[in-house]
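Here the complex is missing one protein chain, while the rest keep their positions.
A, B and C are the chain letters, set down in written order, and residue numbers restart from 1 in every chain.
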Amino acid sequence: MKVFLKNEDLKKLLARFVQEGRLFAPVRRCGYSGWDRVSSVDEVVLSREQAILQGEEVNTREPAKIFVFPRSETLFEFEGEEAVETGEIPELVVFGLRPCDGRAMAFLERFFVGNGPEDPRVRQRREKVTLIGVACNSPADSCFCTAVGGGPHENKGLDVLLREVAGGFLGEAVTSKGEELLTGFPEATAQQDAEAEKLKANAEATLALKIDLNRLKAALDNGFASPIWERLTLECVNCGACTFLCPTCHCFDVFDETVRGRKRRSRIWDSCQFTLYSQHASGHNPRLNPAARYRNRVMDKFKYTVDMLGEVSCVGCGRCVRVCPAGIDIRVAVAEILKEAAQDGR
Amino acid sequence: MGGNPYQPLPVRIERVTVENEARDLKSFDLRFVNQGERERWQFLPGQFAFLSIAGVGEAPFGIASAPDEELLKFTVKRVGAFTTALHEMEEGAIIGLRGPFGSAYPWTLMQGRDVLIVSGGFSFTTLRAVIVHILKKENRPNYGRLVVVYGARTPGELLYKEELRAWKTNPELELVLCADRVCGGELFGFEGANQGEGKDAVQEGLVPEILKGVKIEADKAVALVCGPPIMLRFTHPVLKEMGFKPEQVFLSLENRMKCGIGKCGHCNIGPKYVCKDGPVFCYEELLRLPEDY
Amino acid sequence: MDKVARLRQRAKELLEKQEVVGVLGYRASSRPGISQVAFITKTEEVDRLIFDATCSQNLANYLLKVKDKGKVAVVARGCDSRSIVVLLQEKQIERGQVYILGVGCEGVIVQGEKSVSCRSCQYPNPVIYDEMLGEEVHFEPEKVEDEFDRLTPDERWQILSAEVARCIRCYACRQVCPNCYCPVCFVDASMPALVGKTHNVSDNMVFHIMRALHMAGRCVECGACHRACPMGIDLMRFNRQVAKIVRERFGLVAGAKPDEMPALTVFKPEDPQEFIR
Partner (left out) sequence: MADSSGFEPKIVAFLCNWCSYAGADLAGISRMQYPPNVRVLRVPCSGRVDPFFILQALQQGADGVLISGCHPGDCHYLTGNYVARRRFAVLHDLLQFCGLEPGRVTFAWVSASEGERFAQLVREVTDRVRKLGPNRKLKKE
């Protein structure tokens, strides 16, 4: 089902959600864009391509995962010893996330809900959010979604994918929720469809990096004890920026606190880069050495989730490359791992 | 265990017993506040659960009681913020419990075989559950010899001393106790403690050393091992000498855990989560995992 | 011979004569306008060393990571050298462990803009060094007058709360700071848990105020934390204010003079106390 929405049609559609106070979209804030509740539809930047020309980053700094796995959420408030679930999960509409974030949402849903015991909060949040993605026509130099099996116009994990063409957007419904949203709009013409395909081809052309994921998995399978990790991680300061802003990082800590007599248990983001992340109660810490922690992150993205779920959990959004204070680029790390594995004949 | 896996159920502390001389190990016997919860809460020895106190914290502990004992027993060492708060709790207090989580010891594989238990320090909790479960009248015939080698730093640090004394005179199992230092200290009723002759003695020596003195046919046996990393490192070669192949040795691992259902990521060893794929691992499987624990 | 060539040549000589086990400096990264820290131990790699306006990390922070490998050479600008002085004063490193290659600095440029601390920098040249690469740099520091101070208390609190509300507690600001070398930070302490770790404006504000207080008399205003923050929070507003307070009240500047100990570790009987009843 492919439809065409003129800019005003899209604006009217979004305005309906704004009235209901349900729309979240990228809003420009001090040098980058972040997610925020939209109070008036004029705040929404419809044409991201124009914004990018004016120096806006291709993607929001904070990933769209915050809508299914927020930075921190209260799990329970305690009345006496009774743990009461709190926080009514609102119905939200998210406009403007990119295909890489869409693919990450699919991964998170599969990890939290479709893999062993189910996490009820993530399931509810995903059910109650409608994801309207916008395809990338001009990816950034730090993006590499095609290298890890994604693409600038991919619609996996989204409810609706919009592809910016002349005068409006080509709308593609992915789920039933998406179809509901796009009913009543005119069918897209073959000419508009061709234009979108051309834009997609151009975008893919700029994403030149190729990663042989199978060879990388093989290299990592027996690259655990390789000296490369020490060399790769001298610059790493073990902060949590790359993991917190990674759309597929799912680690969390459970934190109990008493605030003026009110007891609550919350879930907050945690990072395998922090020292205390794997510290046992006995004081033993298997990953005290910073290189072991960076190894754990690269292994998790390109090996452990392949062993667990059969798919790489890096979507190539490039955020970790853009935000690393030490300038570490995971693509360079991957290339060196492959090169070293080739030399050792592994 | 349906509903919200993070939701703790209220349990009441029926009995608190101080287990060691240093008084930093206490056992808590818990009863469900709500009727019918105990019946729904089925588990096997080797599994663990999360104890929690509202507004203070939550932590995972091995279940020390056998599946059909009325009260759930947990032995807790006072180490951090949560365990200190728990140690200050009196009998009658209400805390939170959620679980059971993780895999149990390989009960099917153990059918009809001799069971060798090797334990050091306060990790004896889930192995106590195993012993009590095997010693039950209906279960005992399903297993061959039950040989237990259990050691601690001093006799005062041994857990469940009354039960140990009872087991010393119980013909159904062979209990070998040891301590790094025995002479000169309080013997806690294990009188006969001379240099290892008396059956009720506490021999002086480290667990791996004492284990060498045990005679057992490895190919008919299964070994359950649980203790601090240093003890494990010296126990594996001894087991190998005794003829145990890695597939016959099972370990219960300790890791930092926050969820218990394989989501929060803290307890990973390579691609495996200790809380979901463990905590009991076959040694052969551990050898295939990265040395990351 | 310009600075970079001199740096590479001296690095080669130091390594060849085994005076140092490695040279801590900067190298280009995989992306334009961004530099990475380099620890060069082989003479054939010295040509990767660079020095320009993209070098944004404070190398004193990395000294703590490599100091036990033996004597180390380190490239030091004004602020880096002052951080090294603070680390020396706080006994984190010994003077003999470090061979300081001093270099004058015209300021760090990030996305085409020189950060505020560099524009008003009073110490572009290193305060201590074993050797100076190229001549000293002299420029008139900008008088950065900021209308923030003239706002009302409520407005200031509003602005700072909005900034700090964006903090995702990734602790990049702490991890890139040479002064933050505590094994367990007060934020991670659990006995008792001092600061809440949830997304709470009050907790975030307490974290940033406390971190700024721990910087009193120690922060050299290098701006590394400001540049490291992925959420673009204006951290220098806290640190510059604390440095200003220490300057005005006690006449001390962090790491400016090796023999002047950090402000809060010393006192004078006649310290100002007009604010005390």
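Just so it is clear, a residue touches a chain if its C-beta (ideal position, glycine included) is under 8 Å from a C-beta of that chain, and two chains touch if they have at least 3 such contacts.
Keep in mind that this is a model prediction, so the values were computed, not measured.
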Omitted chain's touching partners, listed by label: A, C
Full-complex contact with the absent chain, from C:Ile100, C:Met205 or C:Val220: C:Met205
Options C:Gly196, C:Gly223 or C:Gly255, residue touching the unrepresented chain: C:Gly196
Residue among C:Asp2, C:Asp68, C:Glu145 or C:Asp271 touching the omitted chain: C:Asp271
Interface with the unshown chain - residue positions in subunit A: 259-260
Contacts of subunit C with the absent chain, listed as residue ranges: 149, 153-158, 160, 186, 194, 196, 200, 202-203, 205-206, 209-210, 212-213, 216, 238, 241-242, 245-246, 249-250, 263-264, 267, 269, 271-273, 275-277
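As a working rule, only the chains that are shown with their structure count from here on.
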Joint neighbours of subunit C and subunit A, given as chain labels: B
Chain whose mean Cα position lies farthest from subunit B: C
Central chain of the complex, centres being mean CA coordinates: A
Which of B-C and A-B has more C-beta contact pairs: A-B
Chain centre separation in whole Å, for subunit C relative to subunit A (CA means): 32
Length of the line joining the C-alpha centres of subunit A and subunit B, rounded to whole Å: 41
Distance between the centres, which are taken as Cα means, of subunit C and subunit B, whole angstrom: 50
Subunit B residues counted as touching two or more neighbouring chains: 57, 80
Residue list for subunit A, restricted to those that touch at least two other chains: 253, 257
Subunit A partner contacts - residues on subunit C that touch it in the complex: 29-31, 34-37, 39, 57, 61-62, 65-66, 111, 166, 168-172, 174-176, 184, 188, 193, 196-200, 224, 227-228, 230-232, 234
Contact footprint of subunit B on subunit C as seen in their complex: 190-193
Subunit B to subunit C touching residues, read off their complex: 57, 80-81, 84
